[in-house]
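All protein chains but one are shown at their positions in the complex.
Chain nomenclature is as follows: A, B and C, assigned in order of appearance, with residue numbering initiated at 1 for each chain independently.
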C-alpha cells in the first residue's frame, strides 16, 4: 500500500541518494551520454524537496502530482519527462489503487509510451520492468534491483543518447538504470513493500 | 667600397645566417614581441634571393634597389619598412658615393626617419648607430657588433612592440638588433670593409 | 576548467540575461523562463509562430536566431539538457497569434519528449501545434529501431527556411510540408579537435591526444565514428564531403547551400582555410555552392572542431528562403 507518508519518506531517501551519487551518475553518463544525468536528477530532486516543503498534510494524489510536476519542470533532458510521466501516471491512478505492483506497472507503461523504448534497449526500463515483475510476485529486493541495473552493462543501447554509440555502448552501465535502482531501493527503505 | 659583387655575396651570407637563426630570432621576439621576427626576415630574404636570381650582372644601384623592394614587399611588420628603407636610401645615394661609412649612415638616417626611434630605444638602431660610428673610424669588427647587440639586453624599449612592456623589456635582447648584427657580420664576411 | 563565468549553476540564466539586455531591439525574455521571444511583436501578427530551442551550450543557437523572418521564440534548457515542457509551453503561448505554432526540434530523446509534452499542454488550450524533428547528422547510421540520427547544425538552415515561409504568410500545414520536404536534403557531419567542457562537470566530455581528431562527434561530446591522427584541412574536407556525398549523392546539376560551422573554440581563420579546401573539393565534383555561410552557428560550448552541412536545394524557393532578410542577432 502506497501512502502519502511513504511517498514523502521515499522522496527524502531518494533525494539523499541522488545527492550522494550525483557525481557518479554524471560520470556514468559521460562515456555513453552527455555527462549530466547526476546534475539533472539533483536539480529535479531539489525541486521535489522544495515543492514538498510547501505542502502540509497532502493526500496521496497531491503528493504524487507535486513530485511529477517538480520533476517535469526541473529536470529537463530525457530523464525529466520519463520520471515525470511515471509519477504523473501514479497520481492519475492512485485513487483507484494503492498497490505498488499496479501503480508501478502503470508508471512503467507511461515511460514506455513517452520514450518509445522497450526492455533490452539499455534504458531505465531495464530496471523498471524487472522491478514491476518482482512487485507482481511480491519478490522485490535490493539484490534484484541491483542485478537489473548491473545487467544494463552488457546491453547495446537502442534509445537515448547512448544509442548513437551502437555496439560501443556495451560495457557501460546505463545512468538512468542506476538512478532508477536508487529510486526502487529508496522505495523499499521507505517501507513501500512492507 | 661597396660593389654589386659585394652586395650579392653579402645577401647570400645574410640569407644563410637568417635561415640558420630563424627560430632563434622568433624566439627572441616572443617574450617582448609577437614571435615572428625570424619568420619575417626569412620570408624577406627568400624574396631577396628570388629577385636577385632574376638579375644578370646588375649594377650597384639596381641590386640595392632590388633588395630594398624585395624586403619592402615581403617582410611586412616593422622590420620590412625599416630594412627596406635602409637599402632604398643606399640605392638612392650609391651613385654619389660607394663608401660604406657614408652609405650606411644615410641608411641609418632613413631608419630613424621611418620609425621615429633613436639610439637607446632598444631597436635595431642600437646596432646600426655604433656600427656606423665604427665604420667612420675604420674600426668596425664582429666583436663591436656583437657587443652592440648584446647591449640591447639592458635597455628599456621605447619603440616597437617591446615598448608595451616598459621596464619589463629589460633583460631581453632586441630581435631586430640581433638580425642587424647578422647583417653587419655578413657585410664584413662579404669583404665589405676590406 | 578556466571559464568566464560565476557559479556554474548560474550560467544559463545569466547568459540569457546578458543576451536580452545586450540586444533589446531583437529579443526579450519571457517572464519566469529561460525563453526569449521577439521584441518586435507586430512582426508575429497573423503569422505562424516558430519555436525552437534545446539544451544551452550551442550559442548563438537558439536565441541568436530569434527575430523577424526567423524564429519567434527560443527556449534554453540547462547546458546540454533539453528545456522543460512548462518553459516550451510558455514560449508556444507567447508566439501564438491564432495561426498555430511550429516547433523545430533536434532529434534527442530529451528534446523530443519535452517538446511533445509541451505540445500536449498547448493542445489543451486549442493551440494548433505541429513540428519537425531535425536529424541531419549523418555520422550515426539511421535505423527505425534506434533513436535515429542527431539534430545538429543543419537545424539552423531549417530555422531559416520555416522562418522565412512563416514571415511570408505560410500556413501551419504548409510549413510542416516544407520542413518535411526539406529535411532529407540536409546532411551534416563534424570533426572534433577537442571536446566541450560543461561548466557543471568541469572537465571535457572526452579526451583527444595532442595529435588526434575524431570524425562524426555530436554537439554534446557524443562520440563519433573514427579517431585518427590530425589531418590537413584538405584531407578533412575530402573525408567530410565524401561522407555527405554518399548520403546526398552530390550532383553537378543541383544547387547547394553550404554551412561551415565552427564548434566554439575554432577560430574563423581555420574555418576559412577549411572553406578553401571544401570549395576545392566540391569543385572537383563540378559543384559551386549557390549559398554559403561560415561561422559559429550551432556550437558545442568550447569544443574545437568544425561541421559541414550541405543542403540540396531541389526546390527553387528554398534558396529564396535562405536569402530572405531577417532581423536577428546571429544569422
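Keep this in mind: contacts are C-beta pairs under 8 Å (C-beta built on N, C-alpha and C of every residue); 3 or more make two chains touch, one makes a residue touch a chain.
For clarity, every value in this text was computed on a predicted model and none was experimentally measured.
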{"item": "Omitted chain - touching chains that are shown", "value": "B, C"}
{"item": "Touching residue (missing chain; options C:59, C:111 or C:136)", "value": "C:59"}
{"item": "Given C:33, C:107, C:155 or C:266, the one touching the chain that is not displayed", "value": "C:266"}
{"item": "Residue ranges of chain C at the interface with the undisplayed chain", "value": "2-6, 11, 14-19, 21-23, 56-57, 59-60, 64, 193-194, 210-211, 213, 230, 232-234, 236, 258, 260, 264-279, 292-296, 299, 301-302, 304, 306, 330"}
{"item": "Residues of chain B (touch criterion as defined above) contacting the omitted chain", "value": "26, 30, 33-36, 39-40, 43, 72-82, 84-85, 114-115, 158-161, 163-166, 168"}
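Here is the rule we go by: only the chains that are shown with their structure count from here on.
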{"item": "Chain contact topology (line, ring, star, complete or other)", "value": "other"}
{"item": "Centre-of-Cα separation between chain C and chain B, whole angstrom", "value": "53"}
{"item": "Separation of chain A from chain C, taking each centre as the mean of its C-alpha atoms, in whole Å", "value": "31"}
{"item": "Residues within chain B bordering two or more other chains", "value": "none"}
{"item": "Overlap residues in chain C, where contacts from two or more other chains coincide", "value": "none"}
